[in-house]
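Just dropping this structure here.
Every protein chain but one is kept in place in this view of the complex.
Letters A, B and C mark the chains as written, and numbering starts fresh at 1 in each.
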Amino acid sequence: MAGVPGKLRFSLGSRRSPIGASAISRGALAGPARISSGALTDPSRPFRFRFDGRELAGLAGDTLASALLANGVRQVGRSFKYHRPRGIVTAGPEEPCALVDVIGSSGREPNWIATTLPLQQGLVAESQNRWPTLRFDLRAVADRLGRFLPAGFYYKTFMTPGWAWERLYEPIIRRAAGLGRLAAVVPVHADPAETVHEHADVLIVGAGTCGLAAAHRLGAAGLRVILVDQDVAAGGGTLLDARWSSWRKSVCAALPQWPALRCLTRTTLLGAYGHGVFGALETLTPQESARFGGLRERLHVIRARQVLLASGALERLIAFPGNDMPGVMLAGAGLSYLKRYGVAVGRRPALFLNNDEAYEAVFALAAAGVQCAGVIDPRPDSRAAARARTLGVAVHGGAMVGAVHGRREVETVTIIEPDGRRRFVLEADALLISGGYTPASALATQLGATLAWDESLAAFIPDAAVAAGRIAGGARGVFGLAAAARDGDAAACAIAAELGRAADGASCPEPPPDAEASPLRALWEVRARGKAFVDLQNDVTADDIRLAAQEGYEQLEHMKRYTTFGMATDQGRLGGLVGCAVLASARGVPLPEVGLLRARPFAQPIPFAALAGPEVREHYRPRRRLPLHEWHESAGATFVTTGLWLRPLVYARESGWSPVLDEARAVRKCAGLTDVSTLGKIDVQGSDAARFLDLIYANTFSTLAVGRARYGIMLREDGMLLDDGTTSRLAPEHFLITTTTANSTAVLEHLEFHLQSTCAALDVLLTDVTDQWAQFALAGPRSREVVGPLVHGLELSNEAFPFMAATEGLIAGVPGRLFRISFSGELAYEIAVPAAQALTVWSALLEAGTRFDLRPYGLDALNTLRIEKGHLTTAELNGNTTADDLGLQRLLKKQGDFIGRTLAQRAGLNAAERLQLVGVRPTDRSERLRNGSQLVAREAPDVSLGYLTSATPSVEFEGWVGLALLSGGRQRLGQRLLACSPIHKETVELQILGSHMLDPENARVRS
Amino acid sequence: MSGPESTTAPDTRAGITCAPLAVDVIELAARRERTQVLKALAARRGLPLPALGWVAAARSTLVLAARPERWLVLSAPAPPGVALSSWRSACAACAAAIELSSALSALHLAGPAVRDVLARGCRLDLHPAAFVPGSTAATSMAQVPVVLSMLPAGWLLLTPSSTARHFREWLTATATPFGFVSAAGVTVASLSGESTQ
Amino acid sequence: MLRIPCPWCGVRDESEFRYRGDATRLRPSAEAGIDAFTAYVYQRDNPCDWHSEWWLHVAGCRRLLRVVRHTLTHEIRSVEPAADALAAERAR
Partner (left out) sequence: MNVPHRRTRAPIRNRPTRYSIWRLLREGLRSQRGWSRAWAKASPRPRYRVVIVGGGGHGLSTAFHLAAEHGITDVAVLERGPIGLGNVGRNTTIIRSNYFHPHNIRFYELSLQLWERLERELNFNAMVSQRGTLNLFHTEAQRDLFTRRANQMRLLGVDAEALGPAELRRLVPLADLDNGRYPVLGGFLQRRGGTVRHDAVAWGYARAACAAGVDIIEHCEVTGLGLAHGRVNGVQTVRGFIEADIVCFAVAGHSSLLANMAGLQLPIESHVLQAFVSEPVKPLLDVVLTYGAGHFYISQSDKGGLVFGGAIDGYNTYAQRGSLPMAEEVAAAAVTLMPALARLRVLRQWGGVMDMTMDGSPIISKTPVAGLILNGGWCYGGFKAIPAGGLATAHLIACGTPHPAAAHLDLARFAEGRTVDERGIGPFPYLH
């Protein structure tokens, strides 16, 4: 809300002409309407730019809006609903109308706010929401038909025939709606973005006199301060008032002496998120942007112990017929264009003001030699009016603007008496209006401030203090640059005290005094024939609000949603209070009873890119890579993403089953080697380790002998299976848990939670060692012969190292662990070694295996093997299956407590019709199976009895095999059912088998 | 003291210098109510265990206390298993010694822009007054866990080895605008030269 | 956005923690029966008021914390290690 206090009140003393005006000859200045070089523009650096194809001239320091006005361009867009011509209304981010498409190197970007868009050499901009052209827009017919399109008209028609909405009405509405157009392509490169985490003692929002004075005070007190302001420079209102330039210069010169104080200009506070956290969006200068590889905005996440809201106030509009015509503009904006950019917004502007502060525009125009057509003021007289007269400006007191006329922009202004009688018509080419000022209280309310109605200011004023923060200056109705500065300084002292710091440092120089001003007269709407707008972007008129009230949408929130009032990109900053006042009078209640629109984040629209930060697209999630990732790559593996991991799917580039089945066959025939390092590994140590595992696992581990492994299942407390895996006892008080890849994080947290809550007294230490250990499965009838030679001094005979044995020892000279466990259903070993030595051992195994045609196999082959064997993955452990469902009932320990024990006994978890795990094969061996097929009986083809979880072509059996969850499955062995996949128009007849299709007696794994 | 600036070619344009650190990591986790015993034992072995949040350095070894009752002992690489077995036998009664040399990958950062770069991923307050030399903390950056330590000789980052490449890519991209220089490896000795805390 | 003062690690952003829900529910004894476990697992006070809840500091100390937080204002009244919280619970 930069510069906002400045919009409030300007010295009445300044007689000096605008900065440097005399020095510069008009010819040298870009644009006919530029009468001087403004405070921000640099006549020595002219820019060329294009608007709607027209080549125009501007200056460095211009915004697009100021450059357009300098070139006399008034109409810059069409309105949302009626497609009425619209011009530039403000000089800041609160602009509702001047939104344009910018065509840049990266394509078309919609809805740039011309009043804040810095002009650049060669900028190309286009007006929005018009067809075919801005001057001639066919959709403007909506304006002619306006009387038939009142607020919410679409709720009352387009209902028949039923099909017509999607196919006829809606497409038309959708095409008419929307503002700009977005280039609908997939950009090759991600936009650079970055999120910066900030910490401060105090965050000051707004660097007007209030914020600057506070920053000076807190900086001197040695506090860590972040001062943000959305304007291109600190100073706020002082940038528009020559009397204040020395004060501003001395304060801004003082701030850098305190290294703990940072000032972020071009930075908008987006919202307050509680616990002292704020989001702020910084727009980078071209130079900085170049340094940061084209970065345009930077998101700051600020954590502050205290916050000071010095965000000032906003000038508001007055509702009267034609108040949306190009050439009608806020008085503060007119002043801003004159002072900052040297642009006169009209050759003969009229002004419609209800407060003394806004007269500063009159004085400045007069001083710049611009002849005012006259000032219309509902107040009979005022100090400022008197002074305007002394400058030879005609002031029409006790009058109002009843209408504005002109073909495309303001030509005449009709002046009426308060009772509505026409007084006379004034020739003018612009109309500057001011309806008073509304404190920027959005952030205050987000911080929990309550608002109180102030009759004299005709505005809602927030409390001065909120939790961990204060509100000062214009933001709480303390208007006037000097008054705001004093208020900011006082608030700063209070905050310093809050933080236990003496605030006795040097205070900033004495500010020039504020001048006396007569009170404003609240004026919301001038009622006369024609559309009087309260929301310029969404085309909401005062009549719309009255209609809403008439139809019962009289609560502010209802009216807002019914009329779309205040829902535009400007969030109703200009007309918000005006609309509320119109609603209040329609309901015949005082304004405070209606309340104020709730302002939600974001205070300013924020690009997706800036909010998303750098972790998008390629980097959306980290990649977890296996210790042997490069080896797998060089071996020609195709990788698959499972969770965060990249795993070798198959060692072939081409898709299809044959390479997979070759790998699987090798395992069944002789031996294969696969990388299972992604398995979660949790090191469990402590004198209570066994007790703890007995509680965590549904089966018993305290009875497990050292040097043995056991397959275990964990339940959730609700009795459903959480995870499975083999856990080994390496020493009496030392276990190693392996979890499924998918659940490793969840299981660790499950264990940590229970270790610290349900059994907090146990002596157990849990450590995640997943990344420490590379783990390989060596499977196949010849695997013993492969690994044997590599484990010196370790007897691998069935007697010495039987199925489910586990030991530590040297493997290929590397200290590691050897387990005799099998997922494939073959004689198999799992070898674990430190990840750093993975390659040594893996190569040694392959080397040793060459005689046996040992080959690496990927995840697909592993899956084929385990399906044949009937082993489980997350396809079966899907969070809705019980131990009994999967045929693991026998594992549940008979006595002793364990997680999930009690609730697993609930009737619903033991119902006969529950889905149980079975094996399936197509009766016609030539037919394929498909995961996700539904199982049905031939006689009831629309009643699902279950579904296929996993299927694969088999290397052991002819054709396909699969696993399925089938209602009452174990009672259906031998039955024939249909597996149907309607979305593929497939139906296959199946025979139902036990889930352990391969070697049910486990002879192979024990061989 | 010998920081990376001396061990590697100093680059005046470098805002941030990044070097890998080859190191053995053993985690000592005190058994329930055995913390004092472990501390005494470590002290006898000439290795004072620092308080939570601090780094101690002794005998070309760094000890990080980033988690309560747990210490990461960083020492120069030895043959696999050597570092572990010495601790395992010594502290069996009072602590678990867990080998994490392969689980963690270590980076050393130095240069004027380190804080600026870290602030683009690290949510902690790294202001010199808030995170003084000798501090260590477990947190997360770029979506991966990080143990972040500030030493007199610069910054030490430990991240999981499975995401080390991801983290290095993130760091490089983030640091480039500040002048990113990739340097040769540094040694634990060069970092532990000076005792802190 | 929550900032949780971890007794071990200091004030940290909520993104470092894993929420574990209502901390007033303690696991019943093995014999307590289905109703007791149903209440433990499923029934919640869910107050619009001060709420005692578990947070696991996964990105930091990996300790389980009991946080007392207001569910409307999000103000945090107390944070303590689970062990201490449970000890106090038993004392009561």
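The definition used in the following text is that a residue touches a chain if its C-beta (ideal position, glycine included) is under 8 Å from a C-beta of that chain, and two chains touch if they have at least 3 such contacts.
A quick note: this is a predicted structure, and the numbers were derived from the prediction, not measured.
Put simply, the missing chain touches A, C once the whole complex is considered. Checked against the hidden chain, the listed residues A:Q371, A:T850 or A:N880 yield one contact partner: A:N880.
Residue A:V616 is the one among A:L138, A:V616, A:A731 or A:A937 that touches the chain not shown. Of the listed positions A:L56, A:C980 or A:L993, the one in contact with the omitted chain in the full complex is A:C980. Considering the full assembly, A:N931 is the residue among A:N931, A:Q975 or A:Q991 that touches the omitted chain. Remark: the omitted chain is touched by one listed residue; of A:W453, A:F602, A:Y711 or A:F957 this is A:F602.
Although one chain is not drawn, its touching partners on subunit C can still be listed: residues 1-2, 13-15, 19, 21-22, 34-35, 38-39, 41-48, 51, 53, 69, 71-74. In the full complex, subunit A touches the omitted chain through residues 80, 106-107, 109-111, 147-148, 150, 153-160, 162, 165-166, 170, 173-175, 177-187, 190-191, 195, 271, 273-274, 277, 279, 299, 301, 446, 543, 547, 550-553, 555, 557-558, 561-562, 564, 569, 571, 600-602, 605-609, 611-613, 615-621, 623, 640-642, 716-720, 722, 874-875, 878-880, 903, 906-910, 930-934, 936, 941-944, 947-949, 980-984.
Basically, only the chains that are shown with their structure count from here on.
The pair with more inter-chain C-beta contacts, choosing from B-C and A-B, is A-B.
With centres defined as mean CA coordinates, subunit C is found 28 Å away from subunit A. Put simply, the C-alpha centre of subunit A and that of subunit B have 34 angstrom between them. Touching of two or more other chains is recorded for residues 123-124 of subunit B. Across the assembly, subunit A contributes residues 303 that each touch 2 or more other chains. Note for the complex: subunit B touches subunit A at residues 27, 29, 31-32, 80-81, 96, 98-104, 119-125, 127, 130, 142-144, 160-163, 165-167, 169-170, 173-174, 176-177.
On the subunit B side of its complex with subunit C, the touching residues are 52-53, 67-68, 123-124, 137-140, 145. Looking at the complex, you find that subunit C touches subunit A at residues 1-3, 18, 20, 26-27, 29-30, 32-34, 36-38, 40-41, 54, 56, 58, 62-64, 73-74, 76, 82-83, 86.
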